[in-house]
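For this depiction, one protein chain was excluded, whereas all remaining protein chains were kept in their positions.
Should a chain be cited, it is by its letter among A and B, assigned in written order, with residues numbered from 1 in that chain.
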Amino acid sequence: MENLILQKDKLPELIEKLSSNHVLYGPTEENGFSLFKQISNFDELNLKYLLTRVPPKSLIFKQTETLFKFTPGRKGTVTSTEINEEKSLIFAIRPCDARSFKILDPVFEGNFEDPFYISKRKNTVLIGLTCNSPERNCFCTSFDDSPGSTENVDILFTDLDDRFYVEVVTEKGKNLIKSVEDIFEKSTKNDEDSKRNIVTKSVESITRKMDLDGLVPKLDKMFDHELWHNTAQKCIGCGICTYLCPTCHCFDMQDESSLREGARIRVWDSCMYPEYTQHASGHNPRAIRMSRVRNRVYHKFSYFPKNEDITACTGCGRCIDYCPVNIDIIDVIEEVGVISNE
Amino acid sequence: MTATETNSEMEEFEPNIIGFLCNWCSYAGADLAGTSRIQYPPNIKIIKVMCSGRVNPMYVVNALQQGADGVLIGGCHPGDCHYQHGNLLARRRMAILKNLLEFIGIDSRRVRMTWVSAAEGRKFAEVIKEVTEEIKKIGPMKDIQRVNEW
Partner (left out) sequence: MVDQQLLIDEVKKVVSRDDVKYVIGYKKGTTGFTISPAFAYSTEYADKFIFNPLCKKNLAAYPLLEDKLPLKREEKEDKRKIGIVAKGCDTRALVQIIQEKGLNREDLVIIGIPCSGVIDYKKITAMFPNETAYSTIEEEQGFYKITINGKVHEIAKEELLADHCTSCIAPNPVIYDVLIGEEVEPWDLEEHKNLDVLEEKDVGERWEYWKEHFDRCIRCYACREACPLCYCKECMADLLNPQWIRRSVNLSENTAWNIMRAYHLAGRCVGCGECESVCPVNIPLMELNKEIEKDVKNIFEYSAGMDSEEKPLFGTFRPDDPEEFIM
């Protein structure tokens, strides 16, 4: 399908149409920050912010998921949860956040298939939005990604001031556009150039860079280095860096029940919490903050690339923005580089 | 909700009240009310604790989450506490808890405290009557109740 143009004044119509047959999530503003919420109306949408505070992983890998229900006793039963096949759509997802699903896919669709994630992933169309003005801690370009990348979205919108340039990338995207084709116009070469210029400007404005060159072997040699202790000394173990990270996927499973019924639920957890690794015996293999901070770095930049051939970071910068004690992942990786060159 | 709906719901509403009563005074007072065949509303479900000072504020919150419309904490009169001053510690805690609940938007009349001695069966019955009446007026506690929506 060729690329299209959507005049900005047609956006309300598009939102209305799409939300009539999809659960449509879009960024909304609330208490001075942005969150993805289900919307049905253009007025609820807020595109002022670059990234939502909580990443859109929460829409596919839900914070609380019911795995199955049970009733107790000798005649007890176990009922599996019905898989929700609802069609949904994430509007204005940024390219880095879209890329996070590529990183989460092998976790939930790999050796062990998670039906909840899979169905939501399959039934969700990702409509991306190019970042016209990246922020101070963006570094997606370090991962060969770009603020205007079409790679991980079904459709990509780019804001050209009075209109959106619309690139239809996948079959899923094509099918969606077909249903609302009449509100789009044809695009010209000129539009394509405008997008290219915007992306070039955005890429230039990204100042932070992470050096990933040879990082895996470097880390292999550094497991016992004092860097981890020094870094972790200021970590307060709050878990913000993992809860807000689009690629973090630690979870816990617990049974919740009242007298007559109960359910096994899955909830987000974090490797930054001591309880995460606490054994029933009381022993904790990651008993100190040093080992937890180190694990976060190794999981993202060593274990994950080894196992899945992709680094588990998208360069969104959330962990840098919101870590209350300035544990800056780019800085940590830079120190790894400096130390290995010594 | 229309006014008539509210009314009819209120008429049928029988509140669930959890009573945390201390072993030495209030529970004995409740016992006395029972053995003396003094009538009081059946809305209260009693949980015996060793001392009103044992009542962790989270017991109260948890009760409200699990379907209680009101919570009553009963202890010995000041000076009579079997553990000397457990009731006076409880008094401090509940004063702050009630204010906090009120500030969050949970009617603090749902959480009551009373001193009932082992000899005050009649007082016990009266307290239960009053608490039940009041909570009937406030209506059911739905705001923070667990929904078990799995």
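As a working rule, contacts are C-beta pairs under 8 Å (C-beta built on N, C-alpha and C of every residue); 3 or more make two chains touch, one makes a residue touch a chain.
Predicted model only: the values in this text are computed from it and were never measured.
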_Residue touching the undisplayed chain, where the options are A:Ala232, A:Val297 or A:Val336_ = A:Ala232
*Taking the full complex into account, what residues of chain B touch the chain not shown?*
57-58, 61-62, 65, 78, 85, 88-89, 91-107, 112-115, 127, 130-131, 143-147, 149-150
_Where the missing chain touches chain A, by residue_ = 30-33, 35, 53-54, 63-64, 133, 135-137, 207-208, 229-230, 232-234, 236-240, 243-244, 252, 254, 256, 265, 267-268, 270, 273, 275, 288-290, 320, 322, 324-326, 328, 330-331
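By definition in this document, only the chains that are shown with their structure count from here on.
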_Where chain A and chain B are represented by their mean Cα positions, the distance between them in whole Å_ = 46
_Please output the residues of chain B touching chain A within their complex, sorted ascending._
66, 146, 148, 150
*Residues of chain A touching chain B in their complex?*
66, 69, 81, 256, 258, 261-263, 265
